[in-house]
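Before we start, here is the structure in question, set down as structure tokens.
Note that this complex is displayed minus one protein chain, with the remaining chains in position.
The letters A, B, C, D and E name the chains in turn, as written, and every chain counts its residues from 1.
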Amino acid sequence: MTDSERTRFTHVDQRGAARMVDVSAKAVTVRSATASGFVTTTPAVIALLRGEGVPKGDALAVARIAGIQAAKRTPDLVPLCHPIAIHGVTVDLEVTDLGVSIVATVRTADRTGVEMEALTCVAVAGLTMIDMVKAVDRAAVITDVRVEEKTGGRSGTWRR
Amino acid sequence: MTDSERTRFTHVDQRGAARMVDVSAKAVTVRSATASGFVTTTPAVIALLRGEGVPKGDALAVARIAGIQAAKRTPDLVPLCHPIAIHGVTVDLEVTDLGVSIVATVRTADRTGVEMEALTCVAVAGLTMIDMVKAVDRAAVITDVRVEEKTGGRSGTWRR
Amino acid sequence: MTDSERTRFTHVDQRGAARMVDVSAKAVTVRSATASGFVTTTPAVIALLRGEGVPKGDALAVARIAGIQAAKRTPDLVPLCHPIAIHGVTVDLEVTDLGVSIVATVRTADRTGVEMEALTCVAVAGLTMIDMVKAVDRAAVITDVRVEEKTGGRSGTWRR
Amino acid sequence: MTDSERTRFTHVDQRGAARMVDVSAKAVTVRSATASGFVTTTPAVIALLRGEGVPKGDALAVARIAGIQAAKRTPDLVPLCHPIAIHGVTVDLEVTDLGVSIVATVRTADRTGVEMEALTCVAVAGLTMIDMVKAVDRAAVITDVRVEEKTGGRSGTWRR
Amino acid sequence: MTDSERTRFTHVDQRGAARMVDVSAKAVTVRSATASGFVTTTPAVIALLRGEGVPKGDALAVARIAGIQAAKRTPDLVPLCHPIAIHGVTVDLEVTDLGVSIVATVRTADRTGVEMEALTCVAVAGLTMIDMVKAVDRAAVITDVRVEEKTGGRSGTWRR
Partner (left out) sequence: MTDSERTRFTHVDQRGAARMVDVSAKAVTVRSATASGFVTTTPAVIALLRGEGVPKGDALAVARIAGIQAAKRTPDLVPLCHPIAIHGVTVDLEVTDLGVSIVATVRTADRTGVEMEALTCVAVAGLTMIDMVKAVDRAAVITDVRVEEKTGGRSGTWRR
């Protein structure tokens, strides 16, 4: 990334018009990105998610699968994202005493990074968790959705 | 909402299997939901979003439009959400000293509430803001995505 | 359904051109449809699906969720289907000694029946089962995808 | 494919969580898959599909086109399928005395096989045939949806 | 439509922000819209489309079906369009000496008009015609895509 890229938005041109940046000259290389987020909810929901007294069943599976599918949908959702070949996705959901921790890793061998795909995966897994628990907790919150690490590409590895 | 609904997940049945709850007997009424969220970013990005020195151009418009479109895509993204007639969407983006505040309101005249649609609108507007600024700030964070208010339906008005 | 409807395809006009039949004059009524299907596979896969020796984990959940989502996607997949308000979906998967039995029920309060939605739900749940087991059994088969029952609408209840 | 892959589901990890398997290290090679299926229907429908007395028109074309489009939609429908570059699709529909035979071949030059794309193509062509004939035959059945042959990739050619 | 609606864009608010206008208070009534367009091409293509010497096969059917499906996709394509219940679509394609004439009619019983759905149907049928003929005529043009007539809703019938 050059200095000038660091000081302006690459997604708008000099007149301010939105555009999809041309990446056709970038190399196909193996890249990965890991993003995380958290869904804050109530002790009552946490007990249900831990299966205390009732079958938790597919509750976490639905969020995990929604996240994986959303990673594939990223260019449909984020207007200036390039369509990209997603080559691997994992979503880890951990129920803690305060809510549900979400960590997603996306891998590709393509011309751009997959940070947006990892973030989209986390955000939609989080939305799906809220949908799952909303009958019990209307006030659940998605928070701290952010990139933790990326590897590959011209700029190499970056960690928060 | 009955007591038993308050103490279990309506999206899984007694064996734990995911299902889309039957709402065919619910009334078609006017309903609304407002959700909010925040994208935390750097002073350099905030200066760009305020158009200091460079045209901010379509930067906020892209996020606003992505949010509106995502509200319509909610049942595609959140597996157990009902397809619903979205009848109105507004997305307000405000650049503050710490980042971008996002508030979305969704309205419908249909059989279920639109909380998930409002949340999805905010989350995808937030993802799009991060995509817009990521060349300048890789560490931007989406935080505090939550329902602020709902109106209509059997349970009436709820405010955080 | 009139006699003439029984003796021609309603989806093509008199010249043979495909069309989406006008249903704007049909009544909004509660309707349901149940469809079934079967995925034939090997004893090795059945043992895995029953969780013998390894965690079966999300295997059946993925198919169930894919089926529910596909029901919502029916008008995108089947060109002449009407977009319709899906108001409830259940998918039951049962592992038998010969494979996996799939039964889906879709409910709506709208102007057309939901037989195609129930069939699409079963077919895509079946495709997802095959995807899940294909590393162990390449020869799995989806069979007997068919409507079992419909209720509501002008023609009332029909059972196979 | 290793022995251990043959004896477990690659789509769930050791704890049972669904994932999209990482294929970024697999080679881009030319691959194909052929799948088949059958729609069983009544003599009255078969006469209509053969154009006896009425124009059959677009009836088979709709199913053929729906199948081609569905092949492209496979990763949207089957949650753990990789998005893949579909490079060619043919769908053959043959009206027999018992119903409609469907054979689809999908080709790609990419990192994973296209068996799921060929199966999805056949299944959705079958669903569309049922939609086309349902006004005349409510009891039509999709049966025997299965892979017939695959070529390319590490495991080479496989035939049923 | 009021005077003030006639003199500003309803899709942007007073500050210029895009929004989806709230139609939840509009009545559900039967509405229709007819749009037309034309694809200009060469005599060589016209001869092929008329089946002179070679089977024209599915050429026009593909465009007709693509148009019908696109009508359903309108709210996915046009960001501020409401998702709407499409209740009927017909697409007429006529091969003339100068090209292909396209006329589409969309019907609904819903809260907003279907002019955009009819226009989208025509535009995508036109794009598909160009795709079909492009190996023979790279210079084909889509022209005169416009609303011809609408009926229903508060403003009643309008004809060009």
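Keep in mind that, in the parts below, a contact is a pair of C-beta atoms (placed from the backbone, for glycine too) under 8 Å apart; a residue touches a chain by one contact, two chains touch by 3 or more.
Not measured: the values here are computed from a predicted model.
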The one residue from E:46, E:66 or E:103 touching the chain left out of view is E:66
Mind pulling the chain B residues that touch the left-out chain? 58, 61-62, 64-66, 69
Touch list for chain D against the chain that is not drawn: 30, 61, 64-65, 68-69, 71-73, 85-92, 107-109
Contact with the hidden chain only, please: which chain E residues? 1, 5-18, 37, 44, 48, 54-59, 61-62, 65-66, 69-70, 73, 76-81, 115-116, 119-120, 123-124, 126-128, 130-136, 138-147, 150, 158, 160
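FYI, only the chains that are shown with their structure count from here on.
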Mutual neighbours - chains that touch chain A and chain E alike: B, C, D
Between the Cα centroids of chain A and chain D the separation in whole angstrom comes to 30
The positions of chain A in contact with two or more other chains are 58, 61-62, 64-66, 69, 73
Provide the full list of chain pairs in touch. A-B, A-C, A-D, B-C, B-E, C-D, C-E, D-E
